[in-house]
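Removed: one protein chain of the complex. Kept in place: all other protein chains.
Think of it as A, B and C in the order they're written, each chain with its own count starting at 1.
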Amino acid sequence: PDEGGALPEALTRAGWELALLPASLPEDYGGFGERSAVTGALFAEELAWGDAAGALALMAPALVAVPLLVAGTEGQRRELLPAFCGEGYVPGAAALLEPRPDFDPRRLGTRARREGGAWVLEGAKCNVPFARESEWVLVYAACEGRTEAFLVRQGTPGLEVGERERNMGLHALPLYAVELRACRVPAAMRLGGEEGGDVGRLLDASRVAQAALAVGVARAAYEYALDYARTRQAFGEAIGQRQAIAFMLAEMATEVESARLLAWEAAWTIDQGREATREACLAKTFADEMVLTVTDRAVQVLGGHGYIREHPVELWLRNGRGFAVLEGIAIV
Amino acid sequence: PDEGGALPEALTRAGWELALLPASLPEDYGGFGERSAVTGALFAEELAWGDAAGALALMAPALVAVPLLVAGTEGQRRELLPAFCGEGYVPGAAALLEPRPDFDPRRLGTRARREGGAWVLEGAKCNVPFARESEWVLVYAACEGRTEAFLVRQGTPGLEVGERERNMGLHALPLYAVELRACRVPAAMRLGGEEGGDVGRLLDASRVAQAALAVGVARAAYEYALDYARTRQAFGEAIGQRQAIAFMLAEMATEVESARLLAWEAAWTIDQGREATREACLAKTFADEMVLTVTDRAVQVLGGHGYIREHPVELWLRNGRGFAVLEGIAIV
Amino acid sequence: MIGFEMPEEVRQRLEFVRGVALTHMRPAGRHFDEHEHEVPWDFVDVMWAEVLRTGQSFRSGVRRAGAEDGLGALTLVHVVETLSWGDAGIYLCGPGAGLGGAAIEATGTLEQKARFLDRFREGRPKWACMAMTEPHCGSDTAAIRTTARRDGDSWVLDGEKIFVTSGHKALVDSEGLMVVWATVDPAAGRAGMKPFVVEAGTPGVRVAKLERKMGIRASDTAAVVLEGCRIPLDNLLGSAEVADPRKGFKGAMATFDATRPAVAASALGIARATVELVKELLALHGVEVRYDRPRSQLTAVERDLLDMEAQLRAGWLLTLKAAWMMDRRLPNTVESSMCKVKAGDVVTRVTQKGVELLGPAGYSRRLPLEKWMRDAKINDLFEGTGQINRLVIARRILGYGSRELK
Partner (left out) sequence: MIGFEMPEEVRQRLEFVRGVALTHMRPAGRHFDEHEHEVPWDFVDVMWAEVLRTGQSFRSGVRRAGAEDGLGALTLVHVVETLSWGDAGIYLCGPGAGLGGAAIEATGTLEQKARFLDRFREGRPKWACMAMTEPHCGSDTAAIRTTARRDGDSWVLDGEKIFVTSGHKALVDSEGLMVVWATVDPAAGRAGMKPFVVEAGTPGVRVAKLERKMGIRASDTAAVVLEGCRIPLDNLLGSAEVADPRKGFKGAMATFDATRPAVAASALGIARATVELVKELLALHGVEVRYDRPRSQLTAVERDLLDMEAQLRAGWLLTLKAAWMMDRRLPNTVESSMCKVKAGDVVTRVTQKGVELLGPAGYSRRLPLEKWMRDAKINDLFEGTGQINRLVIARRILGYGSRELK
């Protein structure tokens, strides 16, 4: 899917049948389970082990659904969540990231101001997954001194979905630039209503999701390199029989395992209902660096062959580099 | 000398006979050469290869002499420099460092204020080499918005040399805490007189000196580890025949060489009379990290034996860690 | 089910241990650093009293019966982490069966366990040490030259051992014992390697030297000479036959699998002490890590602290996992070596960085940071250097033996 830049529909359909999202929504809202960040992290790792772009697509409904569940009003949940529990795959879109190197989710450039019965959004977003395909776009904006989120319906005047982003990796995932120009949203469409939502918890859950995805990508690269090192012959023996390669693999294994445990702990902390900002920060800090190192080392194990697009490791390196850069493109 | 905490006098005497300092002072001031930061860097590396504490002791006269030469008035030079060109070793002392983690040589806590015909110094310094043994202590202080240096004679009221510092390494080098309590210095004793001195150039030259010293320590550790790896047997062959050890040594060699070239370039830039702040910064940044890594790896090559004080590598690691922490204890 | 809550039993045990660390270790750390090889009797007596009270070593704990079963290793790593947080050098002086006891537990018969280990539940404090390394061989344990020769009803041991942790305490300061690895058949390589018990006071064994070390100076690291050292036949742990070519060595390795998580825990105790103190001291200068800010908005020092915390936590979670697997009798060779490798790296990096972050104070002997950096480094070197443990991991993940991957 990387070369074509499109996701096979069969993937989303098959993925949907795993019922990732309905299993994490209570019956009241059309689901049959409850949210577990740990389960979400496990899924994220497994899916990303397969393909990061595919994983992000399958997890996209949660971009709207989880914030509703965690921080929405009862009315917002009842109105919007059942749509995510139907037969077919329904994408969701979250617009958090902004096109600045000093992007800070707690100090957003996009602003919301109150005008009568509406919020008016202004600002520029980038790398918004499914901004064009999703019925609802959850737009994060600075509002009364903190970050709040707003449910903006597709087609709302002022919600201008721009061209598709062209990035180094994740080609198959539809990501868009989005501009908000005097985009008016009914007051009731602020996440959490009049009181607003606890967006900090969403940001933590997003960091954990990305850490878990990074673990999946890194594990795929590690396993591929391990297999290659066992079979590829040079100088009369498998290249894995040389310490330089073997030690690299030992370190890759250790780093992947470390990142996985950090992601799990952060997810578990969320599930305990505790403040998880520190744990999520540590998990993402570690995973961002780890996925880059491990995928880079995987290319190195393959040598010149790692540079050829016939092998997937260079794709994993390109995808892996995205984790430190992209924020808010997944949530558990 | 590390265990005893004292420098053998024979060392300073023998070192002095190399005429390091007189060779870098012009005839007018009693010497027979001119200052060359490159030569200084070469000497520093060689001396520190032998022993860092000894190197710092031998280079201590420069702590006063080089600032005089670079930034002193003609009168200051003629008055004070000849004392450094005599038959015997004459230490010098510079008080730059202060006991704060956020120490910044361009924003010193020690302050100089003008009172009539004198400067009054107030503040706390630490790790001042030869503060007790030296006739002159060059005290750096914030003065009229920038850093200036003051020539303070031993015994001046308010120059309070405290107890000897007890550090992790460099035990043989006499370093002292110094307090300045309303310490009055004649106005003429400000380095550079009424106009003040270009202390920035001194700070650059200090960074270069420390980078060169770090190269010497690291090279000693690298060479010792190399030799050990060639002779120590395990599993039926020399440990250097295993890639894990061999690659470590290859990287150590590369890092030492890199740091050396950076130090040379910075020294050369100084000798060209050019602004060398960036070069000195890069050289010291690189060398601080390099000396820690290389000495740590040297301990690693020796395994458990590296932890025993019979071998010098653990001392080099302890000394090596000092470079990032101590500032202003050497100059070229 | 994935969970990260500390079990209540462990929490209770730790309360006592934390008290010891605060009262008997932290205040004494510098003294014993500056008085190398002096025995910290205050700490020893406190720990020994606890051993007598509970009837078990605070350290062995690997295969315990009874109520706390299933938490032995988990308790152990928590206890060791906390004591090392107190002081790693003093921790290593803890009385009890220790590493030698672990070897006896792993390879001895029931009779031998009783005969050799009962003493660690009564009387004055005692130590058991393990003697493996020899001057000419470091990690290459198969190359040992110490011989055990059968002579009538005795074994006669000859050879020289180094890096015997607590060797002086086991053989001189107490009525303890030493487990010595020696070969009954030098031609048989690893298959000939066997563990023997030499009790304190046995003629023919002496401590030849105490090593002067970079750190953990409270701990004695002894060189031990065996000259015609005669011991009873049944001081050979397990069987004398050179039948299974890897059994003797496997015994040694089982010991290492069991103790590596504890070594990792010790390293991480030092690392945690460092992170806590560095954060506390930097907070006085207004430095606080803002976990909610993105990486690009942090100061360099904040990022250092964050990396230290993340690395520390990673090492600790790996250690908990290795211990958790051991408690469930799951094979954990890979996990044991992973946590050891990671902990060695982490504590080295964290303590070296800690010295730097505090500047001159970090480098000064007025604060413990420089000491902790010196103490820390041993963890990358003993019970398998980082390199040896990488080899162990690599062989397992690649499915190689020592022939395929040297």
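We adopt the following convention: a residue touches a chain if its C-beta (ideal position, glycine included) is under 8 Å from a C-beta of that chain, and two chains touch if they have at least 3 such contacts.
Computed from a predicted structure; not experimentally measured.
Annotation: of C:220, C:302 or C:370, C:302 touches the absent chain (contact as defined above). Between the chain not shown and the residues A:97, A:178 or A:294, the one that touches is A:97. Residue in contact with the omitted chain (choice from B:38, B:202 or B:215): B:38. Residues 295-296, 298-303, 357, 359 are the ones on chain C that touch the missing chain. Take chain B: the residues that touch the chain left off the picture are 38, 101-106, 200, 203, 226, 229-230, 237-238, 240-241, 243, 246-247, 249-251, 253-254, 257-259, 261-262, 264-265, 268-269, 277-278, 280-283, 285-286, 288, 324, 327.
Summarising the interface, chain A meets the missing chain with residues 97-103, 126-127, 165-169, 232-236, 242, 244-245, 292, 296, 299-300, 303-310, 314, 317-318, 321-322, 324-326.
Operating definition for what follows: only the chains that are shown with their structure count from here on.
Centroids of chain B and chain C (each the mean of its C-alpha atoms) stand 39 Å apart.
Between the CA-based centres of chain A and chain B the separation comes to 50 Å, rounded to the whole angstrom. Within chain B, the positions touching two or more other chains are listed as 242, 244. Multi-chain contact residues of chain C (touching two or more other chains): 387, 390-391, 406.
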